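Presenting chain A:
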Amino acid sequence: MNFYALFAQLLALVTALILAPILNGWVNQCRAWMQNRTAPPLLQTYYTVSKLLHKDALLAHNASSLFRVAPYAIFSCLALASAIVPTLSTELIFSPAADAIALVGLFALARVFIALAGMDVGTAFGSLGSRREMLIGFLAEPALLLIFFTTSLISQSTSLSTIVATLAHRDFVIYPSLAFAGVAFTMVSLAENARIPIDNPTTHLELTMVHEAMILEYSGRHLALIEWAASLKLFAYSCLGLALFFPVGITEVADPVSLAMSGVILVMKLAIGGFMMALIETLSAKMRIFRAPEFLGTAFLLAVLAMLVHLLLESGK
Partner candidate 1 sequence: MSQLLLIDWVLITALGWLSIGMVGVAFPRNFILNSRILYPLGAVGGLVLALIALTGIFASPQIRILPLGMPGLPFHLRLDALSSFFLLLLGTASAGISIYAAGYLRKGDGTAPGLQCLLYHVFLASMAFVMLADDGYAFMVAWETMALSSFFLVTSEHRHAEIRRAGYLYLLVAHVGAVGILLSFGVMAGVEGDYTFDAMRDFSSHGFWPTIAFLLALFGFGAKAGILPLHIWLPEAHPAAPSPVSAMMSGVMLKTAIYGMLRVSFDLLHAQIWWWGVLLLLLGLATALFGVVFSAIQTDMKRLLAYSSIENIGLIFLGFGLTLIFKSFMLPHLAALALTATLYHCLNHAFFKSLLFLCTGSVLHATRERNLGKLGGLIHRMPWVTWLALIGVLAASGLPPLNGFASEWLLLQSFLFTSGLPQGYLNMLLPVIAGAVALISAFAGFTMVKFFGIVFLGQPREEKLTQAHDAGRLERIGLLWLGVGCILLGLFPNVVIVLLDPVTRLLVGSGLRGTAGSHGWWLLAPISQDRASYSPAIFLGSIVIFMPLVYWAVKRFYHGRLKRVPAWDCGFPLQTARMQDTAEGFGQPIRRIFSPFFKRTREHPSPFDSQPRYLSIVEDPFWYWLYLPIAKIVERGTQLIAFLQQGRIALYLLYSFITLLSLLVLTRG
Partner candidate 2 sequence: MIELACVLSIPFVTALLLGLFGHRRGAAELNSAGSLFTLLAAGMLTIRVIRDGPMTLFDEQFFVDPLNVFLIALTAFVGLTTSLFSRPYMRVEHDHGRLSAGRLRLYHSMFQMFMCTMLVALSTNNLGILWVAMETATLTTVLLVALYRTPASLEAAWKYFILCGVGIAQALFGTILIYFAAERVLGHEGGALLWTHLDAVKDQLEPTVLSLAFVFLFIGYGTKTGLVPLHNWLPDAHAEGPTPVSAVLSGLLLNVALYAIIRSKVLVDGALESHFAGNLMIGFGLLTVVVPAFYLSRQKDIKRLFGYSSIEHMGLITFAFGMGGPVASYAGLLHMTVHSLTKSAIFFAVGHAAQMAGTQIIDDIKGLLRQSPTIGWGLMLGTLAILGMPPFGVFTSEFMILTTAIKHYPWATPILLTALGVAFAAMFGMVQGMVFGKPTVRPLPHNPALLPVFAHLGLVLMLGVWIPPYLADWYRQAAKFIG
Partner candidate 3 sequence: MNPSLIQAIPLSGQVINLCAALMLLLGFAMLSQRRILALINLFMMQGVVLFVSTLVVALTTNQHHLLWSAGLTLVLKVIALPYILHRLIRRLSVKWDIETLFNIPTTMLVGIVLVVIAFNVAQPISQMSGTITRSTIGIALACVLLAFLMLITRSKAVPQVVAFLAMENGLFFAATSATYGMPMVVELGIALDVMVGMVILGVFFFQIRQQFDSLDIRHMERFKDK
């Protein structure tokens, strides 16, 4: 590992930590505009987080130590995840440490922790939320893995850096499989980030909540960490999608210039991506929880289709 790699890694991490809440705010803003509402400020997430950090943490009597550990665990998992995803450069220290599968595992780890935390206090809504979260999770996770499989079949590797590198620096070939994979990925990331049509991040009607229901008991710094972690997750997913399906501008070499270059490109891509996401959320309506399996099942099938398409059309045999 050379110095640049270390630098790039740190840079990627910091970028993630900084940009994530902004991306969240940006999406909300776009959505507000489209719905003719006055938009919250771009940095709203920062405000919320710092406000929560200043507040006291209220803890239910029944809350256990696991309940208190969970936020830190979730935050660090997702931070690590967003560090693994090649946002600016593909030359990262962590890239050998975790490939695509491990990344999915990391997301799953975070999910398990938040679900357990939801069940910990023992209110009706917490466990309800955890159940739904796990349901969505175990349907979304394999879809995500299958998407990765498609890409790794293309690039004969499961290491993210290699995948992105091959995808970014190929001479221009049309991969129909990637189209399917892309659609599937969008659906999965909507579901995973508690977005409409699966979940409504802004709702507080208990019976429709999923993510919010789990974190109902959290407050103060714990809630702050979780919010931040949520935005990190969104960021990681977006970057992942961009890196896989629009890998333009991600450098292989980690020298400052190209890093800055790719940073700019990244911001632009994120802006567009966030807008698209807001668009989707506005155009679609939230579905009943038992429609969710069908939704994710479709995503899973699309992913399978993508792989088959690859094997049929592109594997050359």
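In this text, a contact is a pair of C-beta atoms (placed from the backbone, for glycine too) under 8 Å apart; a residue touches a chain by one contact, two chains touch by 3 or more; residues count from 1.
How these were chosen: all candidates are chains of the complex that A comes from, given by their letters.
Quantities reported herein were computed from a predicted structural model and do not represent experimental measurements.
Checking the candidates 1, 2 or 3 against chain A in this complex, the single touching one is 1. Contacts from chain A toward candidate 1 in the complex involve residues 53-54, 56-66, 72-73, 75-77, 79-80, 94, 96-99, 101-102, 104-106, 108-109, 111-112, 115-116, 119-125, 127-128, 130-132, 134-135, 137-139, 141-142, 145-146, 149, 152-153, 156-159, 161-162, 206, 216-217, 220-221, 225, 289-290, 293, 300, 303-304, 307-308, 311-312, 315, 317.
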